[in-house]
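Working notes, structure below.
Apart from one protein chain that is not included, each protein chain of the complex appears where it belongs.
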């Protein structure tokens, strides 16, 4: 039987308090100790320097209480606010992100993952292409092909765009740490554009322009995140697992579109080689 | 004390079953009968021809059980699917909407309201204007002002756009009924564009084009709904209350933007006169 | 890449319409067709006699559109209202349940599952035991041990109890169908007690009494469901997968407690044998 608890606790990471949502699942053949008691004994005693180390420490300490555990899973998520600067006016803002971490004990080994959930914008490549064709047809009544090329190349043709949530989890090992604030930056830079809580008009123009210069389906966002992970985190061993999931709140539909990739660093490297 | 129950029930409107979320609140000086018992005695006995009549009947029957009630409030919401046709390819689709109704007994009188919640798209007028200025500047390097005017007038310049939820409730009286399917159509037609569950590419071009020809802030959506209500429902007396609320899931921000207007038909007519 | 869509559609099961939440995920090496278009082409053409057959048909038809799919997953959930009778006063009620279904195409084979989500009550065995000890100590001041035994055996000693949601999914094969209405009854009967939207006082006494005669942890609910499945559905082959998950909204804690068992019919039979 697998026993679980879903709860909220204050946890301490690098001497800073975070209000975290924690879920812990323990699989045992027989009856487990009450997980709330287990969690309480250990959660305040852990001082970790990262969320993934916290998750790992939680599993190790839980193991002391539930000795016969065949499997232990821990998931943690916490809000964090980071300073950002608006693209044109360069004013400082606070933006909210979610740090996530997961650790699993199974077959005598612990796998720990660090990640984040980031909100941004995607604009649709397909609709934009259709509107470029439409625009070319309209312009043909008055302009030459080379003039039309100039126009299309220089002004932002409309597309539909929407709020997107992209979530990444990466398995980490000793000596291959990932700074989660840097990872948030990586994810944010993989969407059609970063978004901001407050934008003056010149900033707004900049963000919309950027989003239309980089139209991306959800699967493009996933692919971009994967490419950047391979480029940036060269210490990650080939057997590290990566999970990337991107979801768009489609503005021209009532439904959401999702893309997801679960693969090892080795598998992704192999794929990227073929695509070269 | 105000007593309330929030529950889900099958209700019958025009011989058709709807799974409805119902909340009922009763204000009495002393102890009220159990509202779940009251609701159960009456909910299956009501056969109404509209959601607002159902709400009114619920209040009248509840009153027989809770004779000393000083106030009774009923809110009902149910999903409905309507047939739609895609704009260009003219294929038939099912689209989902939410019918809402509210009735309040107070000071011896019952006020009943019918309405709906509709999902659509808004595109931002402000960002589009900024991008038109940007485009004009870019085009000036190569084209004359009259050529630029032609270009801007004929091709869809980008803006940010996003999913929007608009919710309307209108007070109705005998002889001034409102067909809720028609009201859904009115709300849907007040956004930057209607949206669809499935769009072939030519439809998609059409929807995005429409949305960029009609850029609208949330307050514009509210104003458009109000203007159409005045035009279409001429039988509504001046003292009928109208509530319109529009919320956009901003694609360039993590926050939502909201506009809301609560006014009588008379007040809105007065305002619109001034604006002429 | 895995592509997904999450949406709401009207579906037809045994000539009856259900408003269903549908999610469909397709894994392909290259780019997938738009899943909303795929879903729309097929969802209205399916007339199935059960939710699991509907899910299977959805996968088969999706396969015609996405020929290179390596994996297809479909999840469906829909509300259903069933007639129930109150335990003592025997009055008829409508109670709400959720039917769920899941089908997965992988390695050339389709696995289809049917299930349900049911809300009931659990009362805690541990707290009740503690309160029985407390009561015995109190009674010892005035009564003999045999009198105390009589009292404890005949009157319901308090415990904490709470709302519980239990969810079951069972893999089905041809010739081993499961009637989902019967399965809902099985799940409901595995909790401390069934619950009802409306209870007269004598019914209420009956429900609370029942719940305290059958105190159950979440893991007991899971175990009871598994035992009943083995007893009732004798045609299920040993390789059929069963997923049972029970979650209690603990009334003496702010957190939820969960138990889950994922196993084949064969594994469960083996375990039950050992426990005999």
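In order of appearance the chains are A, B and C, and numbering begins at 1 in each one.
Note that contacts are C-beta pairs under 8 Å (C-beta built on N, C-alpha and C of every residue); 3 or more make two chains touch, one makes a residue touch a chain.
This one's a predicted model, so the numbers in the text were calculated from it and none came from an experiment.
Here one chain is not drawn; of C:78, C:183 or C:199, the residue touching it is C:199. Only one residue from A:29, A:71, A:94 or A:270 touches the chain missing from this view: A:94.
Residues 95-96, 119, 121, 123-124, 126-127, 130-131, 133-135, 138-139, 142-143, 147, 150-151, 154-163, 193, 195-199, 201-202, 204-205, 207-209, 211-212, 249-255 are the ones on subunit C that touch the missing chain.
Interface residues of subunit B with the unshown chain, by the touch rule above, are 1-8, 25, 31, 35-36, 218-219, 222-223, 253-262. Mapped onto subunit A, the interface with the missing chain covers residues 7-10, 19, 36-37, 39-40, 44, 79, 81, 93-94, 96, 197-198, 200.
Keep this in mind: only the chains that are shown with their structure count from here on.
Shared residue numbers account for over half of those found at the interface formed by subunit A and subunit C, and the copies are therefore classed as meeting with the same residues.
To overlay subunit A on subunit B by their CA atoms, one rotates by 180 degrees, a value rounded to a multiple of 5. Centroids of subunit B and subunit C (each the mean of its C-alpha atoms) stand 36 Å apart.
Shown for subunit C are the residues that touch two or more other chains, namely 7-8, 36.
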